[in-house]
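Just one protein chain is left out here, and the rest sit where they should.
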């Protein structure tokens, strides 16, 4: 019987509903959709890293990484990264930021990825979730 | 060799294409995208629970639960819930309904979640799928 555990980095604001930022069960770690919120400040509403794609993408990736690490994983365990953008015109810039980030992280085998263009709450340009396999 | 089995609750209308409402292979149970259709009536086309978000959300969650249970799982095994809405203005109300539902279900560790805003067939306001890890 594998236990299901919630994964909640200290840096993260409480989710706006009954969901977990990350869940581990067996060898699976699922990271919930992350956005570009800065580390939480107690008693304050979430603040977005910046209005621009660069700041939001980097913060969002860091927020995913925090969940992975709080769950005992790293980017090297991520098998899938889902990127949600709001504008097809952002694809090229997001890729540049994404590539530089993962170069810097020294990830050996990049995760698979799907990028689609959806609606997001006002002010958010990107959302990312990830699936990791541990062990 | 883990067998792949289709999971089909009796309450569910036949899928509109060659896909399964749920599939189990090894310790993984994947629930296909569910919408707010009422339990199937033989020989009748699917009927949506209601025009409103509340009825559709609750029926959709029940439809996901039916697949989980037909596959030998429960909400406690769900690691990821993907919520597709059509309108960012529905986020707050959906969260209220979602929270009350899972309170009532007594789920100990909430699943991770991603919510994005997409197009859905006319009349549908919400679609939900889920990934569960068994055992």
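By written order: A and B. Residues from 1 in each chain.
As a working rule, a residue touches a chain if its C-beta (ideal position, glycine included) is under 8 Å from a C-beta of that chain, and two chains touch if they have at least 3 such contacts.
Only a predicted model underlies this, so the values are computations on that prediction, with no experimental measurement involved.
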Only one of B:41, B:89 or B:118 touches the unshown chain, namely B:118
Taking the full complex into account, what residues of chain B touch the chain not shown?
-> 1-2, 4-6, 15-26, 28, 30-33, 82, 84, 118-122, 127, 129, 131
Residue ranges of chain A at the interface with the undisplayed chain | 27-28, 76-77, 79-81, 88, 91, 95, 98-99, 102-103, 107-118, 131, 133, 135
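Just so it is clear, only the chains that are shown with their structure count from here on.
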Equivalent-chain rotation between chain B and chain A, CA atoms, steps of 5 degrees | 120
When the centre of a chain is set as the mean of its C-alpha atoms, what distance in Å lies between chain A and chain B?
-> 23
